[in-house]
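Below is one structure, written out as structure tokens; comments come after it.
Of the protein chains in this complex, one is absent; all others appear in place.
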Amino acid sequence: MATTETNDGHGEAHGETRRDFLYIATGAVAAVGIGSIAWPFIDQMNPDAASLALASTSVDISALGEGESMTVMWRGKPVFIRKRTPTEVEEAKEVPLSELRDTDARNPNIGTGEATDANRAVQGREDLLVMIGVCTHLGCIPLGQAGDFDGWFCPCHGSHYDTAGRIRRGPAPENLAIPPYSFPDESTLVVG
Amino acid sequence: MLETRPTPLARIGKLVGTAGLSVALLCGAGTALALLAAPASAAEEGGHHIEKQDWTFAGIFGQYDQAQLQRGLKVYREACSACHSMKMVPFRTLASHQGPNFSEEAMEQIASEYTITDISNEDGQPFDRPGRPTDYFPSPYPNAAAAAAANGAAPPDFSLIAKARATHRGFPGFITDAFAGYSEAGPDYIYALLQGYEEPPEGVEGAPGQYYNPVFVNGDWIAMPPPLEDGRVEYDDGSPETLEQYSADISAFLMWAAEPHLEERKQIGFRVMIFLIVFAVLLFMTKKKLWRNVEH
Partner (left out) sequence: MAGHGPKTHFKNPAVRWLDSRLPIVSMMNDQAIVFPTPKNLNYMWTFGAILTFMLVTMIVTGITLAMHYAANTAIAFDQVEKIMRDVNFGWLLRYIHAVGASMFFFAVYMHIARGLYYGSYKAPREVLWMLGVIILILMMATAFMGYVLPWGQMSGWGATVITNLFSAIPLVGPSITEWLWGGFAVDNATLNRFFALHYLLPFVIAGVVILHIWALHVAGNNNPTGVSVKSSKDTVPFSPYLTIKDGFAIVIFMILYAWFVFYVPNYLGHPDNYIQFNPLVTPAHIVPEWYLLPFYAMLRAIPDKLGGVIVMFASLLILLVIPWLDTSRVRSARYRPMFKIAFWIWVVTCIALGYLGAMPAEGIYVILARIFTLYYFGFFLILMPVLGIIETPKPLPNSIADDVLAKSKKKHADVHTGSGAGTPEGAAAAPKKD
């Protein structure tokens, strides 16, 4: 275009550096602006204040008898609370670590540790097992007291967990996760 | 070079000239839009003047006075909450640093002093338990009809009251307000209303259960009896226990309840403004540089 030529043709000796600096500064400020405005639009999809605050749920477990389970909701997911029978505890204890697919306890309440039954169960109450009931494969909910290891069995893709909720067979990569919890008193469990 | 270069002043002159249309229309639009920001109910047109108060949360750098919000909560709990719900405010926000800033423990203590009706996990029946941080302020009545039946008129919910009420600002206040950043009409109204109870003028009589208060937005008679008087609420921080102080504290508290992100908004706003001004200057200089050889 002819107009382009006439207007761009004049190179100026003075002011060339100032102009370059100006262009770069303006461009940089524009980039910063676009970057900053993007954040609110991304962050709005993160869990909101109400969801973050709903991080704990408390359950009365005094009525839970031996061999019984209950399921409570925590952060929109099921949490399995099971009072295991002595047989189940024995079964879990007998498994050598070398047979486990995932040797991590996956228990934030003890920090890191090996996936022994003691590290999986509630500290000091070996009959009690509290786990997030979500299969570590693709998120289905496993069925209790089922599968080849008498623990949990995920019907979606056939993952078998043992009586300590550890993955033993099937496509799932990890043991069932354990949520953070506490016991304000003997009969109350607070998850989260 | 010289011939093709208008002087800076000439440029400014031109800018101003061509912006004439903008300014005229802006003023007009401002007039129109400001008008509707001021609800023109009969009582206000009667000319009841509501004083502007000096709020800590007003202005560009406005911040809530945390001690004031804590006192305001006390007033709400002791003098208002028997009739007025505040159902959108959860206890957890009482610990907000940009709000009353209670400690976590104090906030949990306040929550636990309320009784919340929950549904049992075990048998699905309703049961009462102490409040938790995630609970919301419980409502004194099960629904609006029950509230109205008990009080003559349903006491409005307090979650948004400070934004749902405003004062009539008249001319030219409604235009200047936009550019002076005045957005405290709600708390100003509440403050005035609480202190606005008067003896009705000679010969004027209200319906039973109606109290004379010319500040009220819907006529001179309000169904709410005077809720506060000197000494009604005990303060433990040495603030005066007067109607005036109570009115200020509850008004500030209700502003926070209605606009909990006010401080964050103003802080981010200040940074955005600085950024935009710097950016505008840079763009203007770049534009000037680019156009310097184009006669236009």
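The letters A and B name the chains in turn, as written, and every chain counts its residues from 1.
The working rule: contacts are C-beta pairs under 8 Å (C-beta built on N, C-alpha and C of every residue); 3 or more make two chains touch, one makes a residue touch a chain.
Worth saying up front: this structure is predicted, and the values here are computed from it rather than measured.
Participant: Could you tell me which of B:Gly181, B:Gly209 or B:Gly231 touches the chain that is not displayed?
Facilitator: B:Gly181
Participant: Kindly note down the residues of subunit B that lie in touch with the hidden chain.
Facilitator: Considering the whole complex, subunit B reaches the absent chain at 1-15, 17-19, 21-22, 24-29, 31-37, 39-42, 60, 88, 93, 156, 159-160, 163-166, 177-179, 181-183, 185-186, 218, 258, 260-261, 264-266, 268-270, 272-273, 276-277, 279-280, 283-284, 286-287, 290-291, 294-296.
Participant: Mind pulling the subunit A residues that touch the left-out chain?
Facilitator: Here the touching residues of subunit A are 1-4, 7, 39-41, 43-46, 48-51.
Throughout what follows, only the chains that are shown with their structure count from here on.
Participant: State, to the nearest whole Å, the distance from the C-alpha centre of subunit A to the C-alpha centre of subunit B.
Facilitator: For subunit A versus subunit B, the centre distance works out to 40 Å.
Participant: Of all residues in subunit A, which touch subunit B in the complex?
Facilitator: Checking each residue of subunit A against subunit B gives 7, 10, 15, 18-19, 22-23, 25-26, 29-30, 32-33, 36, 49-50, 53-54, 59-60, 63, 72.
Participant: Would you mind writing out the residues of subunit B in touch with subunit A in their complex?
Facilitator: The contact residues of subunit B facing subunit A are 90, 92, 121-122, 133-134, 275, 278-279, 282-283, 285-286, 289, 293-294.
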